[in-house]
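One chain of protein is taken out of this complex; the other chains stay put.
== chain A ==
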Amino acid sequence: MDILFSSVKELVALAEESGKPISEIMIEQEMQITKRTREQVVSQMERNLEVMEEAVEKGLKGVHSTSGLTGGDAVLLQTYIKSGNSLSGDLLLDAVSKAVATNEVNAAMGMICATPTAGAAGIVPGTLFAVKEKLNPTREQMVNFLFTSGAFGFVVANNASISGAAGGCQAETGSAASMAAAAIVEMAGGTPQQSAHAFSIVMKNMLGLVCDPVAGLVEVPCVKRNAMGAAKALVGADMALAGIVSVIPTDEVIEAMHRIGRSMPSALRETAKGGLAATPTGKRLESEIFGKKAAESGVE
């Protein structure tokens, strides 16, 4: 059971020395650790890709959660893009709408693939299916996008956290957006080191983000944090591809995220007690949604 890499530094070095992309290093490590064939590992990731694709398609048709807090925004964005008036760019907004689509499906208790969590599940597929329109990747390259995202997420999960309850939203949408940025760079033909820079540039802009879900639901502000996470992932990838580097090395950025998460009060770590959840509107929504149900709880 040999781990090939436990830091981004090791991951990038392995890729550079072997001349292989990061996705390939991830596949090789997975085969070693789980003692499975390449075919088995790749086909499991293909299945994840299919689930992501189905969720995006479903969300773009319009879904609504049972609480009524979220739904329909992906459709609004697609209609807006088609109007030709978008200011930030069609590809960027397409990524945003597809991230929103996935999270709207998630909020409606639909089937999704966690990346790295369900609350942050929109960003990786959202950017992937938007970039696909421009780069025309093969199905294999799309699967590799997920392996590259996973390689960076693997380092974060083992050295910091990917749980909102442990590390706040920076650990969830922060990780997802940074992972996506790294994968976009690889798909666009950037180097492993540029992937690492893209990851760092995005993560640095997610640091400190708290987890404060209104009424404890994975809806407000989660869906819109996925939207902006997708936007940051694309911009971060473009910055790295333009040759911009992160002054702070990736592993140190991850370590900083970990320390920040640990020093966050529990009210801001998925307990629905602080931040937006504690605003007058947040509290009103909570009592409207759960007021009656809460009074009825007990033996059923």
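The working rule: contacts are C-beta pairs under 8 Å (C-beta built on N, C-alpha and C of every residue); 3 or more make two chains touch, one makes a residue touch a chain; residues count from 1.
Just so it is clear, contacts and distances are computed from a predicted model.
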Which of the following is the UniProt-recorded protein name of the chain this complex doesn't show: "Cobalt transporter", "L-serine deaminase", "Multiple resistance and pH homeostasis protein A" or "Cell wall polymerase"?
"L-serine deaminase"
Missing-chain contact, candidates A:Q78, A:T117 or A:S200, resolves to A:T117
Selected from A:L60, A:A101 or A:L146 as touching the chain missing from the view:
A:L146
Of A:E30, A:D73, A:D94 or A:D251, which one is in contact with the hidden chain?
A:E30
Considering the whole complex, not just the chains shown, which residues of chain A touch the missing one?
1, 3, 6, 26, 29-30, 33-35, 41, 44-45, 47-48, 51, 105-119, 121, 124, 146-147, 149-151, 153-154, 157-158, 161-166, 171, 179, 213, 215-219, 266, 269-273, 289-290, 293-294, 297-300
